[in-house]
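Of the protein chains in this complex, all but one are displayed in their positions.
The letters A, B and C name the chains in turn, as written, and every chain counts its residues from 1.
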Amino acid sequence: MLRDKFSRPLDPAAARLSASTREDATLLPYDVWGSLAHARMLTARRIIPRRDGATLQRGLRAIARQVERGRFRLDPSLEDVHLNVEAALSSRIGRAGGRLHAGRSRNDQVAVDLALYLRDALLDLEFGGTGVVEALLGRARSGDGRGVVPGSTHFQPAQRLYWGQILATHALRFARDVERFRSIRERLTDSPLGSGALAGSSLPLDRALTARLLGFERAGPSSLDGVTDRDAAVETLGALALFHVHSSALAEELVVAAMPELDRVRLDDAFVTTSSLMPHKRNPDLAELARASAAPAIGRLVAHLTLLKALPIGYQRDLQQGKPLLFDGVADAIGVMRVLAPMIATARYRSSPARASADTASVELADALVLEGVPFRTAHTRVSRFIARLATSDRHLSDVAAAELWTAFPELNGGRFRLPTAAEEPERRATAGGSSWREVRRLVSEVGRRARTSSALARRESQRIERLKGALGAPRVRPA
Amino acid sequence: MLRDKFSRPLDPAAARLSASTREDATLLPYDVWGSLAHARMLTARRIIPRRDGATLQRGLRAIARQVERGRFRLDPSLEDVHLNVEAALSSRIGRAGGRLHAGRSRNDQVAVDLALYLRDALLDLEFGGTGVVEALLGRARSGDGRGVVPGSTHFQPAQRLYWGQILATHALRFARDVERFRSIRERLTDSPLGSGALAGSSLPLDRALTARLLGFERAGPSSLDGVTDRDAAVETLGALALFHVHSSALAEELVVAAMPELDRVRLDDAFVTTSSLMPHKRNPDLAELARASAAPAIGRLVAHLTLLKALPIGYQRDLQQGKPLLFDGVADAIGVMRVLAPMIATARYRSSPARASADTASVELADALVLEGVPFRTAHTRVSRFIARLATSDRHLSDVAAAELWTAFPELNGGRFRLPTAAEEPERRATAGGSSWREVRRLVSEVGRRARTSSALARRESQRIERLKGALGAPRVRPA
Amino acid sequence: MLRDKFSRPLDPAAARLSASTREDATLLPYDVWGSLAHARMLTARRIIPRRDGATLQRGLRAIARQVERGRFRLDPSLEDVHLNVEAALSSRIGRAGGRLHAGRSRNDQVAVDLALYLRDALLDLEFGGTGVVEALLGRARSGDGRGVVPGSTHFQPAQRLYWGQILATHALRFARDVERFRSIRERLTDSPLGSGALAGSSLPLDRALTARLLGFERAGPSSLDGVTDRDAAVETLGALALFHVHSSALAEELVVAAMPELDRVRLDDAFVTTSSLMPHKRNPDLAELARASAAPAIGRLVAHLTLLKALPIGYQRDLQQGKPLLFDGVADAIGVMRVLAPMIATARYRSSPARASADTASVELADALVLEGVPFRTAHTRVSRFIARLATSDRHLSDVAAAELWTAFPELNGGRFRLPTAAEEPERRATAGGSSWREVRRLVSEVGRRARTSSALARRESQRIERLKGALGAPRVRPA
Partner (left out) sequence: MLRDKFSRPLDPAAARLSASTREDATLLPYDVWGSLAHARMLTARRIIPRRDGATLQRGLRAIARQVERGRFRLDPSLEDVHLNVEAALSSRIGRAGGRLHAGRSRNDQVAVDLALYLRDALLDLEFGGTGVVEALLGRARSGDGRGVVPGSTHFQPAQRLYWGQILATHALRFARDVERFRSIRERLTDSPLGSGALAGSSLPLDRALTARLLGFERAGPSSLDGVTDRDAAVETLGALALFHVHSSALAEELVVAAMPELDRVRLDDAFVTTSSLMPHKRNPDLAELARASAAPAIGRLVAHLTLLKALPIGYQRDLQQGKPLLFDGVADAIGVMRVLAPMIATARYRSSPARASADTASVELADALVLEGVPFRTAHTRVSRFIARLATSDRHLSDVAAAELWTAFPELNGGRFRLPTAAEEPERRATAGGSSWREVRRLVSEVGRRARTSSALARRESQRIERLKGALGAPRVRPA
């Protein structure tokens, strides 16, 4: 196809490098949908005869059904999804198939396919991400949420927290990720279809009509931008990288908490494996894989940015290599989301001795001195030295009785201050957003509210889009 | 400082690796502002004596004036900006300085400093980016905008365009970049101050008050998130990488257009250099540097994402290495913006012979056949072969007279179609967003409108923030 | 398999995320080879009964034949290649199959598989890279090599060169790439087999024997290193990234040289495509794809480095995600090599007018003044101004007659200096490595010699390895 003017077929190695049919399978349903809209518009504008227009649409709808049933195979010798669909159409309906490409280029066609795909993919990411948020909040609201753990900084026990605050804070991050996905999707308003190769068309196309049929707000304002713009793809890869960084942090949290020496969390049997050699092992492989997924996600973002660097405006073939980056990125993230949600939902908090964190009330002690008028820096120094002294006889703050405390810090003598027990400690910090249970509950509520809003918006948009697909007879297939 | 409990000072090589005073210079004004807000709040909540509170604020305001005059030097032996400011304060006002850190940790302090810095930095990026947009639109609106050039795809002449469409499409990209900067800034609503080390405080802090004094909407909902979250930094580096990718595309466009063999654009003498060896050279060095800047921008984004990978929630010292990535990234982008704007404003379109693009009307010819009822694919094949035949005698479409055309394509005989001249060609594609002048004008208007909105919003926010700085006596300094 | 001790099967989404059978297809032949060596050693050391040892090896050889015929399918429900081979073996030979894994872990097994794969892959890269070098040298040695082109810096004509020097310099880069591949391969001396999970084995394994059977020099010196080390994978991805950067530079060179406005190179029809819309296009798509390939290559290198960051010594499951990065990286590079070689071999130099480079002799003029005693900086300034003066009347150095030159530069009056013609210009620079034909020929010879050495070494090693495979009955399959 398309080689009439050349003296020679494409070199075989070149044909292999050039074919994009493997990755294009993902675009197939969207290519058919875009073609349906284009065919209807060409007919409406009488650019092609009414009868041929009807035949075209019938042929495309038949292909749509094949796609839905997974029966449309892409032939690599036909190079890409666009030529495959056109060839299948022509073999089905004959010469009228040759009318479909009027006023269209593969440059605007792949752009509209990508935008349609991306809108669906972002919706799936919104659903998947919300699932992770809800799994975390579910645990935070359960009894486990009130479990007390030594919160760490620098991998060292710092201050005691409710396990629920840790869970809900991870949830907050994922809630933001979902909002980022939505924000990218909401800016997919401009249809590139009708941009032609780069300059629009001399045929009287109705770009507003195809935009409407495909669920866009309007036709994009520059044909050059229509065929060149990959901002949304890069932004999606950026948001995915951040999502995976957040996942890797949660995964590390679990891997560390599941160390037998800490034993703060027990992962369910459905999410651990053993060793082919060492029968006693109980390995958090799934958490490790979730942690690792950040690496290829970052790699793909880099690759797409680097791809675009220094490409002048107007389609360059380099852009082809952006597609698998995007498709693999979306599929990976959804795969991780689908594991994180049930893994978290079934992970159990373990109350552990935690002798290691026996000095975590040091700040409360210093704060008490501050309230008695001691400058904080002085209080910090005095408490530092007191703890250092205790350590020389291997003792900790939690071992200190009131009398000893009052000797060391006479300001506190007879006052209301006493060192908190482990269970009391998180309650002491009652500042907004702090570790007290009231604040953790507020946090859980806020994140829950944001997740519900996200869900509702995604559901509504999803229904709108499926209706549009149905109206034209496009394949009702989702990326994930 | 802070080493009372250790038996030994920090190892000297360790002290060098650990000090962040070089990069912290950028945070200095924000550290003082945050401290002023904290001091006022501590006083209001009577956590510190009123008189000491007044002394603290007076001392900090004096330091603010020093900062404004560039007279505050950070001492590396004091490790970071926070300890430097506290030390300077104590040496100025004595023991009361030791009261400032009550209820505060360097963890929430650096988080609030970063948020305040980032808000200012994003505003500067919005202003700078808008400047580039306006420079491009200025040229598009000028006579140059109506210059006709062979639009390219694959670095090969494709279809003729107005130079103005190319300029305005680049402007559209930068307008989106500015909107991305704004969107990040508008989500900087939550004050981390009062998050303490990770768990809030047992002192009765009023986080809502410090949030208000610093121009945030509210106190953040989780202390753990307050000290750990670096989403905005990563998003900024992501938006910067995309901005630089767009700049690199524009730069490549100029470097190629300035090749003497094409001679489509002449850069002003103020933006070219010569060779130390070859006296005839006229090198577009500045465009090359703008092109290259995408590389470190991508590197910084990768570095920050990689830094965060697998860090559990709660402050880890790794986060320190995010700061120079952000500061250098912002400074680089602003440096490039300040060159791009005047370089574009002074670059001149050159009308060139462009024999090379003598077949660009081929699509219009095929379209004409479509309108006569020929299926597009057939039309494409026939035009392909016709051009291939012409090429064997080194001729082009532009050399073909009407009679010859009618012989080859009898459908067109006597019809209204004639091949466009170079000057007419862009007008032929009158579809929405296409290459006709009406559409280019609409594009220019839309981008101009968006740029004006962006400018106005940034200006308003900038005024609000400067008023807040003024009210507390904070340093009125901008990052760029 | 391997889940006896758990109360539950792996969660289905977890099983999907966890399975590596898609990428492991690449390791299959090496897994069988490694197993053959292990089985022979276990038998030799009488760790398993002689008869069972013979059965094991027979079974594995039968599987080897299946692999060679492409008839061994990996079942994702069996998780990875190792469990697939063990299951196939057991179903073929029964209970004796269960003896194979004695003294072995999947941790050392995958390490040895990767090393065996990588050695073969590097050989294929050495052959492929040498093919590109030879294609370039072939053109440099042909008549095209003596074609004169305006050598550029900053995309601006600088000094005239032979096209052959450009080709041979690209060849020199690729020759270095090949040497880098070889250097990585030559350091693959240590067999990891026998490292067990991380600590070796309490069985009396003969690690030296398996090392010998698999073509290694010795058993690696630390079992911990054996299962953890991924240096060679990262180095390979690094060398591939550099190879692709070199390819992208060559590709850009061709894309630019094929612009009709420059018309310095004509790509063969077998390596260009046209547009689905614009019948006149002649697009260098393959060169663009080669240029673009640098982006995912860089992305993979980043991904692998990031993957390894902060993983303590000892196998972590994260390592699994390194495999597809490596396999895709090798396959991509070989795909590009197979296109570059014939694309270059068929690309033709076009002698072009090149008016644009009419001042390239400016350095020779300044040099002539230097030889008359003028300080270079003065000479540079005078020639600069002279050219600037010519430019005001749109003239160039090449338009200047001897008399005019002598007026401007009296020092040269009557001397031997005259401005070189375009054809003479490259000959003037006769310094070592310079642009004269004698030096270009020396360059071509040197690079040719290095390529021949590389070829010979790779061929010899390849023969050694295939003999070893044959001796044990391992699958004789190559990665590419």
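Operating definition for what follows: a contact is a pair of C-beta atoms (placed from the backbone, for glycine too) under 8 Å apart; a residue touches a chain by one contact, two chains touch by 3 or more.
Since the structure is predicted, the reported quantities are computational estimates derived from the model, not experimental observations.
For the options C:A13, C:L74, C:L213 or C:A241, the residue in contact with the chain missing from this view is C:A241. Checked against the full complex, the one of B:T43, B:Q165 or B:T306 touching the unshown chain is B:T306. The residue from B:R40, B:H82 or B:R99 that touches the chain not shown here is B:H82. Considering A:T153, A:S223, A:S436 or A:S455, the position touching the chain not shown turns out to be A:T153 (whole complex). Here the missing chain is touched by one residue of C:R266, C:R442 or C:R478, and it is C:R442. Only one of C:V67, C:A295 or C:L326 touches the absent chain when the whole complex is considered: C:A295. Residues 2-3, 5-11, 13-14, 16-18, 82-83, 101, 104-107, 196-197, 268-279, 283, 285-286, 288-296, 298-304, 306-307, 316-321, 325, 335-336, 338-339, 342-343 of chain B touch the missing chain (whole complex, contact as defined above). On the side of chain A, the interface with the absent chain consists of residues 153-159, 255-256, 258-262, 274-285, 288, 302, 306, 309-310, 354, 356-357, 359-360, 362-363, 366, 380-381, 383-384, 387, 397, using the contact rule stated above. Listed for chain C, the residues touching the missing chain in the whole complex are 2, 4-5, 47-49, 86, 90, 95-103, 107, 151-155, 158-161, 165-166, 168-170, 172-173, 176, 183, 194-205, 207-208, 219-229, 231, 234-235, 238, 241-242, 245, 248-249, 251-253, 256, 291, 294-295, 298, 301-302, 305-306, 308-317, 363-364, 367-368, 370-371, 373, 375-378, 380-381, 384-385, 387-388, 426, 428-436, 439, 442-443, 446-447.
FYI, only the chains that are shown with their structure count from here on.
Interface of chain A with chain B: the two copies contact each other largely through the same residue positions, with over half of all numbers used appearing on both sides. Farthest from chain B in terms of Cα centroid separation is C.
Taking the mean of the C-alpha atoms as each chain's centre, chain A and chain C sit 33 Å apart. Taken residue by residue, chain C touches two or more other chains at 274-279, 283, 285, 288, 302, 306, whereas all remaining positions touch fewer.
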